[in-house]
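One structure, as structure tokens, below. Some questions next.
Not every chain is included here, but those present sit where they belong.
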Amino acid sequence: MGLSLKVRDMATRLTVEIAYDVPRVEEKLLAKAASMQNFTVKLTNVRQTPLTLEKIAADVTLVRCVSMYAAIHTAAMRESVGVKAINSTKTILYAGDKVLTVSCLHASGIAVPRIAVGLDAEAAEKALEKVGLPAVDKPPIGSWGRLVAFVKDYEDFKLVREHREMIPTSYMKTHLIQEYIDLPNRDIRTLVIGDEVVGAMYRYRPSDDWRTNVALGGQPVSAYLNEELKEISLKAAEAIGGGVVSVDVFETETGSYLVNEVNGVPEFKGLMQAIGVDIPGKIIEYAYKAARR
Amino acid sequence: MGLSLKVRDMATRLTVEIAYDVPRVEEKLLAKAASMQNFTVKLTNVRQTPLTLEKIAADVTLVRCVSMYAAIHTAAMRESVGVKAINSTKTILYAGDKVLTVSCLHASGIAVPRIAVGLDAEAAEKALEKVGLPAVDKPPIGSWGRLVAFVKDYEDFKLVREHREMIPTSYMKTHLIQEYIDLPNRDIRTLVIGDEVVGAMYRYRPSDDWRTNVALGGQPVSAYLNEELKEISLKAAEAIGGGVVSVDVFETETGSYLVNEVNGVPEFKGLMQAIGVDIPGKIIEYAYKAARR
Amino acid sequence: MGLSLKVRDMATRLTVEIAYDVPRVEEKLLAKAASMQNFTVKLTNVRQTPLTLEKIAADVTLVRCVSMYAAIHTAAMRESVGVKAINSTKTILYAGDKVLTVSCLHASGIAVPRIAVGLDAEAAEKALEKVGLPAVDKPPIGSWGRLVAFVKDYEDFKLVREHREMIPTSYMKTHLIQEYIDLPNRDIRTLVIGDEVVGAMYRYRPSDDWRTNVALGGQPVSAYLNEELKEISLKAAEAIGGGVVSVDVFETETGSYLVNEVNGVPEFKGLMQAIGVDIPGKIIEYAYKAARR
């Protein structure tokens, strides 16, 4: 990389904007990596900064907002003035809504768990009949496994349905019912940056929750990245618009893979520790190439 | 059309699905028009029908759900199994979020009112300073002018901001601040079907509201569809993904046009009465062609 | 009653106001009974009628609003101008909040199921430990069994807790955890009018829900009103402020009774059919006496 950096210096010094709402360690690592790669770094707290249709002094914006709508609106406003957004509005939109994700994946021929979508309580009940018990009932939007419910019987479903009806957000009416995959106590998360899969890890289910989300206590462990996993990850990333995304994968009893979800504003601290790869550096390199295109 | 219909009969009898949640007169008119044009009509109440990844017996789906998320999820689930959705997921997504709409329009070089977006209360206050008073403060998502607030002074803004913070839906944190255009008591709405603009109407502001929405009492009156209006309407429709959309246009003091919003699941009863055009018939013709492509 | 009515005619013709929001059959029956007993009837839709501090032409107000806050505010505004409210603000307040009810009942020495109250998620978890599994988790405010959850294991509790945290109403933070009483598939509901218990019925659990609420399919059947049931009903009614209330009672294995809840704006249609008593007539008589006091 030493040479390319020198070439870059002589050629064009670009400005990368890191747009955030709640700064995490990932954003700090990205800023540091960008400085080291001779980018000019512009930090924007979108909670304090209005977004306008005026040109801004940046070539590329890393959209790192925790709030999904903040991420979508930041990407869109930057793209509207010709700034490359990573990820693109499209990727953040499609990865941010699990129904959109699964429909893109299926349309692209990628294997996904069996699902049915109910757009209201009555349809959800029929969706559950289609998928069968036990199942998982997810709202289309939400992070860290929140409100993702394990439905082992009809009583569980009634409980979820009744509570969901009291949550006044309209997208909460949509129930994504998914077959329950009896994982070997873990799922797999890979990270895709452009056309490269940089690593994979297992997330082991904690003792006190059926979900594997690290936010809920899931344990990250480095995983071997075989060709099939690489291929399915790249295809999944491409299906929802590409960029820098993490891909959640289930293993089935027959040894094949199913793509569960894709994350359009991925956290990567856990993976970085698990696999020892300079992920921020790789993201910044990708951003540089993308901005030059 | 007589000939084309006969040709069609001999060739392929297609099935159109009309997907709805709250049936309005528009959906009935569409079903009738489809029957008359020799389509097989399949009515789907998405509140009662689960959506799956199995093939369905339809060539094209008219997505007519009042709920924006129901519309998005219906379009996506149909597209995932190879059914043409009118409108496409993309169009419904981008027209359904006013920040996405305006960013697409601006990126396509279409003139829009001056705006600034605040992704939280503090940023919204600065966005208001950028745009200046009086202004309009809109949430990104919402129909029929709901929660679109006229902000004539700083007290008005504080009132809006404080109430918005109590609405627990996360996208309500985003304030789209737009310059107030002192219309001649009206705005213009055009309807685009594919690459044709089928008509235009004025919506006159009612005496007891500053908004022109028909749902709030705005009066629809036929308007002359000049070339400039046609061109801006087609460009706006194309910018957000095309299909069947209505376009809201402001006239400025200098005689030019600004595109305000685009509606991706348009009501058209008012326009039909104002201009005397068979809009349902035209939508069905468009659906036929689109399904054949 | 013939004689008393004649006496009443000669003496004072009183005006009864029936205050409602969503009119049910009960309100119509009350209006009819009041007319027959020579009351002047004044119907007030509180959704359309402002309540002020001016005197009103009524001697007594039957507060029949379905919305708990509408009922409380109507009672309070009427009492503020010297009109007798049935029920009183106090009764509606204390019966409307299950934590207040149980605390009044216990303070009055009435047997209730074992409970513990958690004012936030963490406290609720400890409250569940105190009560033990299986348990019932209720929000303090709510009708028709809504959001009353059967918690058979810790997974159920996590599901309830997580969903409750997404419901933005502040009283939803309070979890009333109650021991699960393994009823003989039914509970008992009695109706108290002043110092009389007018009847009792069993509500049998429907096949598809663990709750006995009639709104959820519970079957009402006439029950024998023994002395112990009478006494506990009257004491419960008095404990929360008296008036016209229904009392929900559990039978225990040892044959004793526990008071579960009290309803301060009782529906009585089911009971009327089950026991064949003129409940509206009795309520109006009570109102007459109360207004004369």
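Some observations on this one:
Note that the chains take the letters A, B and C in the order they are written out, and that residue 1 is the start of every chain.
Keep in mind that, in the parts below, a contact is a pair of C-beta atoms (placed from the backbone, for glycine too) under 8 Å apart; a residue touches a chain by one contact, two chains touch by 3 or more.
Because the structure is a prediction, the values reported are computed rather than measured.
Each protein chain is a copy of one sequence, and the assembly as a whole in this entry counts 4 such copies (shown in place: 3).
We take it that only the chains that are shown with their structure count from here on.
Separation between the centroids of chain B and chain C, computed from CA atoms only, is 47 Å.
The residues of chain A that reach two or more other chains are 168, listed in rising order. Looking at the complex, you find that chain A touches chain B at residues 21, 46-53, 65, 67-70, 72-74, 76-77, 79-82, 89, 93, 97, 99-100, 102-104, 106-107, 112, 114-120, 122-124, 126-127, 130, 140, 168-171, 173-174, 177. Chain A meets chain C in the complex at residues 146-147, 149-150, 154-156, 158-160, 162-164, 166-168, 172, 208-210.
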